[in-house]
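A short worksheet on the structure shown next.
Incomplete set of chains, arranged as in the complex.
Chains here go by letter, A and B, matching the order in which they are written, and residues are numbered from 1 within each.
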Amino acid sequence: MSVLTASLIITAIGMGLVFVGVLLLWALMEGIVRLTAGTDKEEGEKEESEEVKIPGLDVRKQRVAAVAVAFALSVKQRMVRQAEPTEGNALSAWQMVRYASRLSRRASLFNRMK
Amino acid sequence: MDPTLLISTILSGFSSFTWGNALMIVVGVVLIGLAVIKEYEPTLLLPIGFGCILANLGMSAYQEGGFLNVLYKAGIETELFPLLIFVGVGAMIDFSPLLAMPHMVLLGAAGQFGIYGTLVLAALLGYKLNEAASIGVIGAIDGPTSIYVASKLAPHMLGPIAVAAYSYMSLIPIIQPPIMKLMTSKKERMIRMEYSPRPVSKRALIFFPIVVTVAVSLIAPAAAPLIATLMLGNLLKVCGVVDRLSDAAENAIINIATLFLGLTIGATMTADKFINPATLGILVLGLLAFILDTVAGLLFGKLMCFVTRGKINPLIGACGISAFPMAGRLSAKMAQDEDFDNFILMHALGSNTAGQLGSVVAGGLLLAIVNGMLPLVH
């Protein structure tokens, strides 16, 4: 068999198996996420129970206060982060990703609240 | 007493120095310049450049007993360095966007076409099968995978392959945008994607690396060490109970392995191994691999756009090539350039981590199939 024939066969088998492998990963991920869905609930409930602990304030005001505190903390955190030494583009790319992942978690929280 | 011998011993540094060595030292300086001035993957290109200089001053990775030879045997021949880097990379990757949108994983398969397309091109140009496959694996666009596969199939090509992989990876913001603009319409690039991910539990994040390790090791056993170390690093991070170990993985281990890997890969770039037509071929074909990856990814993105009746922005196909996280960030930026309020970063990162997985799987399959075919090729 010539190298070219071999390379064409490898391409056919290889790309085929890559798609097979990736479909399997998809199925596995579906399985993992569905089987573990709701396992974090208890923690979520704990967080909510913390929310209503401050006495003498109606729930709406408390929520406002909570948002304000969260905002203040996030600003503070960002300032601390900006003070950190950055390592060229590489690190800032990773920071972007971490920031996005935080966004993602916040988004899934909102979804659960709905 | 024979003074000639003494003088020749003392002047051995000059007598063995060739024009080729001088040229390679310039190559090393250029790589360092790209690292320092352009900040192209500096943590790798700077040690590679310095190692290249040393290789041409009598300290190559092949010089028996030299310190770079010791490091080469300890970390490249055993494959420890790329695997230890993967432990650290795994600890830094966040798979939750992918778990929230598992269908994104399909994009991680399309973006590997460059590996196989380049293999065929290299075969056409007359490279041997093991060499053609090693050049193709530049299309994995993933340093450790390229180095791992090339060190098994064609170790004499390690230097140019690593240089191509890391240089082009840092050139992604220059290579990809023209192709994206050429292959997608403005309307396509403006497609907005709703981001309402399923909640992903901490337990799912912990099961994920274990399940992926088992599955990929069974499908592509040649990729097993790569996927195992990547997933080990991820498990150390997400489990949340071994901060000491994930800290070691993210810092001491990856930093030391990166420095030594760069140096020793650079130290394989001696003039006699590097200055030849094959190297030029590798650099040109490596660039083609990147382009083919991008084209295939975008075509698949357009297919998904068509199938879902316009719900998928084809740009996220371009980041299924791996090169995490630069490629993901770039796709998101291209979408935002057309419409400032179009925020597709989460989808892009899902596709990008899928590309990371797909690259390892495709690299491992390539290694296995080529090893199975080698005896059949004459």
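Assume a contact is a pair of C-beta atoms (placed from the backbone, for glycine too) under 8 Å apart; a residue touches a chain by one contact, two chains touch by 3 or more.
These numbers come from a predicted model, not from an experiment.
When all copies in the structure file are included, the protein chains give the formula A x3, B x3.
Everything below uses one rule, namely that only the chains that are shown with their structure count from here on.
Rounded to whole angstrom, the centroid-to-centroid distance between chain A and chain B, based on C-alpha atoms, equals 24 Å. Those residues of chain B lying in contact with chain A across their complex are 39, 41-43, 92, 94, 96-100, 102-103, 105-106, 108-109, 112-113, 115-117, 119-120, 122-124, 127-129, 132-133, 195-204, 207-208, 211-212, 215-216, 219-220, 325-326, 328-329, 345-346, 349, 354, 357-358, 361-362, 365-366, 369-370, 373, 376-378.
The part of chain A that touches chain B in the complex is made up of residues 1-4, 6-11, 13-15, 17-26, 28-30, 32-33, 36-40, 87-90, 93-94, 96-98, 100-101, 103-105, 107-109, 111-112.
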